[in-house]
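Accompanying notes for the structure given below.
Missing here is one protein chain; the remaining ones are kept as they sit in the complex.
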Amino acid sequence: MSAQETQIRSDQDETLLSVDNLSVEFAVSDGRIQALRDVSLSIESGETLGIAGESGSGKSTLAYAIVRYLDNNAHVPEGSIEFKGRDLLEMLPAELRSVRGKQIAHVAQNASRALNPSMRIGKQIRETIELHQDVSGEEAQNRVHEVLDQVNIPDPLEVAKRYPNELSGGQQQRALIATGLACDPDLLILDEPTTGLDVTTQAKLLDLIEELKGESDAGILLITHNLSAIAQIADRVNILYAGEMMEKGPVDEVFTEPANPYTQALLATTPEIDSQKDLRAIPGQIPELGSIPDGCIFADRCAFVTEECRSGQIDMESPTPGHQTRCQRWETAVEDPIKSGTKTARTSSPGDVILEADDVHKHYDEGGFVQNLVRDHKPVQAVQGVNLQIREGETVGLVGESGCGKSTLGRTFLRLHDPTSGSIKYRGTDIASLSKSEMKEFRSECQIIFQDPDASLNPRKTVKRIIARPMEMFTDLDEDERNARVDELLDQVNLSGDLKTKFPHALSGGQQQRVAIARAFAANPSLVVLDEPVSSLDVSVQASILNLLDDLRDEYNTSYLLISHDMGVIENICDRLAVMYLGNVIEEGPLTEVFTPPYHPYTRSLLSSIPSLDPHEDDTRIRLEGDVPSARDPPSGCSFHTRCPQKIGDVCETDEPKLETVEQTSNGQQTHCIACHLDDPEMSKPLDEPAENL
Amino acid sequence: MNYLYLGKRLVIAFLSLLVVSSVVFAMTMALPGSAAEIILGTQQTEQSVQQVREEMGLDRPLSERYVDFVIGVFTLDFGDSLISDQPVTEMLIPRLIRTLQLAVVAMLLSIVLAIPMGVIAAAKRDTLSDTAITNVSYVGVSLPSFVSASLLLLFFTTGPLGIFPSGGYEPLSEGFIPWVRHLALPAIALNFVVFAYVLRQTRSSMIETLESDYIRTARLKGLAERSVLARHALRNGLLPTVTVLAINFGWMMGSVVIVEEIFSYPGMGRLIVQAIAERDLPVIQAGILVPTAAFVFANLLADVVYTVLDPRIELGEK
Partner (left out) sequence: MSTEDTTTVGSFQLPSIVPRLLSNRKILVGLTVLLPIIVITALGESITPYDPLQTHVADKYAAPGGQYLLGTDNLGRDILSRLITGGQSSLLLGFGATAVSMSAGVPIGLSAGYLKGRVDEVLMRLMDIMMSVPVLLLGILILVALSSNIVNVILAIGIVYVPRIARVTRSATLAVSEEPYVMAAKARGESTSHILFKEIMPNVMAPIVVEGSIRVGYAIMIGTSLSFLGLGAGPPHADWGYMIATARLHIYQTPWFLLWPSLALLVTIMAINILGDGLRDVLDPRAMEGEL
């Protein structure tokens, strides 16, 4: 192509990056994995393209393919990646290096690992600047401070001198983005920028990305599993499933009128706050990419599938210009879309108190004898005086950001560790004083399910042994009876009996969690603690697990203590809710009461930090300043006063507010309590009240 | 620098030495044959044994002797040799200096050779040079020092390659060349296992570093591989090597016993071997405690160096 032609081409076509018919394969010991197949996308300058996909969709592979950073066993059989008219796949290494970091910046996920731990933040940013730009000395240093300022890091001069481990998770992510922005790239690739961050931090980070969009005309490729992040930020969205593009189009259109069954199902299965959404689970699981079946890759899980979907090549079709879907039956799908149902409110009539926390404190890392002798060693005060009751047949949610002490409290409830002070009472008796046989009864009555299903099953035991073990311990069933019960349980958690002889690693994450659930229910417990039961699962699997837990609760009349950071999950399943901040319960009450005014200022900001799936929703969210203070040295008075947008004065710093009843239900049993110095009208302002009026 | 942490480490080092010296005392007490009998050899009578015991204070209660011993250890007074009557400390110091020369030269050899080879093997993983280096390291870690020393002796002190003396020591004051000629073979023999070990350790920790996320970040900044290695990988990848070097110092302090014996190198190790043969208790005690102390302080030093190099470690918070 002559220089003139290039000129013409770039005038006509603003396309910054265009990926055409890209396929990526990985050679593995028993064949090959076709991670990406026939993927095309394009981004223009100044545009933000969101790539949505669950794990195994190949979205990160796509990001690495664009910067040509694939593992040695990867192979690109076909396709092209044109960046500003040049094919990246044809570039020589030196050319590629001059593009990387300068024109295309890749911001990896998991910032805490992606930053060099032994190099100061400033130096890591400066390195990129000095590599690609002809600046040095003070000028380079100024540029470092400039980009740190650009990503809203307070006190850039100070932060530039710090090492990564001295920053909070949110700040590390910002610093990594700053590294990417250092040379004013034409294309910024953000790979899962919000994963692993708390909702309030996540909300601020999304604000930042939106701000960056306005400031520069760089194209942004936002890769995430988080659909609401895309709804908030992206202009266009591409939906990736099992290595294929399922749907592409403007965010407005795709989110409001999805023309692909997968997109529809994905939206119907994503929990949302305050929408009474009855989650629709997607049956089945993402296929293995070793051998790709003929026809549509989603056919096995699709509600609209017909015989013709299972053969031939499925091409992209266009419902409207600029909107494409890989589905032959999109018209049917659009006419009668998959929608989530409306949840019927659960009526629970709580019985006696099963477990009760009475002024429970739990401190960690209290220091050795010498440490305490030599200086004032401060323990981590994970739980600071919590009172909470769980009654028969009710589901209590425990919500808060990471480090608030919710998991510690959950484990203290089951006496996985002893409280530092205070007591846990099981049906009225302190569990510390239970006799051996009473303790055994307590153990059989109270079970726990953990976040990471892969780790919660002993890898060296078969499914059958795992599920049968509680029966051996707590029941008189003989072996045949136990076998029969294992079959029954597997059936109840919708697993095939063939899995009995399998080891956990042969199961998918969702299946593993079902086995963990079956184990928890094996001895007919009256209470199950659910510690983030779905947060490590893909959304499409999450819904089916939540629905299963819902069904089992009705069947066994079990109480749950559901620990979660995800308000959507909490809302879906809980009757009552306790909100924790820095070891304290700051609000407690029936779900509907907590979700409506009056609010504790922290609950208010939590609720308003949750991004919505609706791209049109007005953004009136409240942003919390700073990070959660250290639990070694919690603030005086109200522990939230350092970040509270509604702080009223000195009283917040000196006096610790008590949980006080703000509302009472008719039967007098369920009350709504808030620990805050504010008066009722202040707390009762609606959620969408602009922040400056608070 | 956190002085509390350093203080704590010092206390632990001190305690280790205390415990080790107690154990050494207890175990040498269990030796067959009393010290007095050893001194008198074949000319002993019951009366003379009793007399010598009194002279040496061996008739005093065990507890008193233990306290004396421990105080002696920390004031560097190990008593007199049973054989030569010389104060042990006096015998020890010149030999310790010779041994340390040997150990330091061997250590430098390891650092200069093993670390670069380990880095190259890691950077060129699975290539021919990696395979060659890895295979060399297998031979190294599998060759006990008495074997490598004997073989060096066989090949380099006689015959066409016999360019080194078969043993002995020349002080540096006698000139650099004689000094090196006498030091070379024992240093190489001492270095063999350590060299291979440091190499393997460096290779595997560099490989781990090169697979980490921040190396990917550096490459995606557009840095050339050479800069990635120099600026990002080396510092993090070589950190574990600091600890490994200290551990190897301990290994060397043990191996000198054999290497010095084979090359008739008049150092600590040779002294210990001789003392064992003669059952010269105070010398054996000192011969075990002094290298142990050297090793304990090498570890302490490594800890300090490590914490200076690695900003991630919050001293005292561990």
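When the chains are written out, they are named A and B in that same order, and each has its own residue count from 1.
Assume a contact is a pair of C-beta atoms (placed from the backbone, for glycine too) under 8 Å apart; a residue touches a chain by one contact, two chains touch by 3 or more.
None of these values were measured; they are calculated from a predicted model.
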Contact partner of the left-out chain, one of A:G122, A:P470, A:G510 or A:P657:
A:P470
Among B:S81, B:S110 or B:Q201, single out the residue that touches the unshown chain.
B:Q201
Residue among B:T28, B:S48, B:S129 or B:S227 touching the omitted chain:
B:T28
Among B:P94, B:P116, B:G175 or B:G254, exactly one should touch the missing chain; which is it?
B:G254
Hidden partner interface residues of subunit B, rising order
12, 15-17, 19-20, 23-24, 27-28, 30-32, 138-139, 141-147, 150-151, 153-154, 158, 193-194, 197, 200-201, 204-205, 208, 240, 244, 247-248, 250-255, 257-258, 261-262, 272-273, 276-277, 284, 287-288, 291-292, 295-296, 299
Missing-chain contacts on subunit A, rising order, are 26, 28, 33, 35, 56-58, 60-61, 64, 71, 73, 243, 289, 368, 411, 414, 416, 439-440, 443-444, 446-448, 450-452, 454-460, 469-470, 473, 503-506, 516, 519
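Quick note on the criterion: only the chains that are shown with their structure count from here on.
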Just how far, in Å, is the C-alpha centre of subunit B from the one of subunit A?
52
Once bound in the complex, which stretches of subunit B touch subunit A?
4, 8, 212-214, 216-224, 231-232, 235-236, 239, 309-312, 316
Tell me, which parts of subunit A touch subunit B in their complex?
67, 69, 97-102, 105-106, 108, 110, 113-119, 127-128, 131-132, 163, 165, 176, 179, 370-371, 374-375
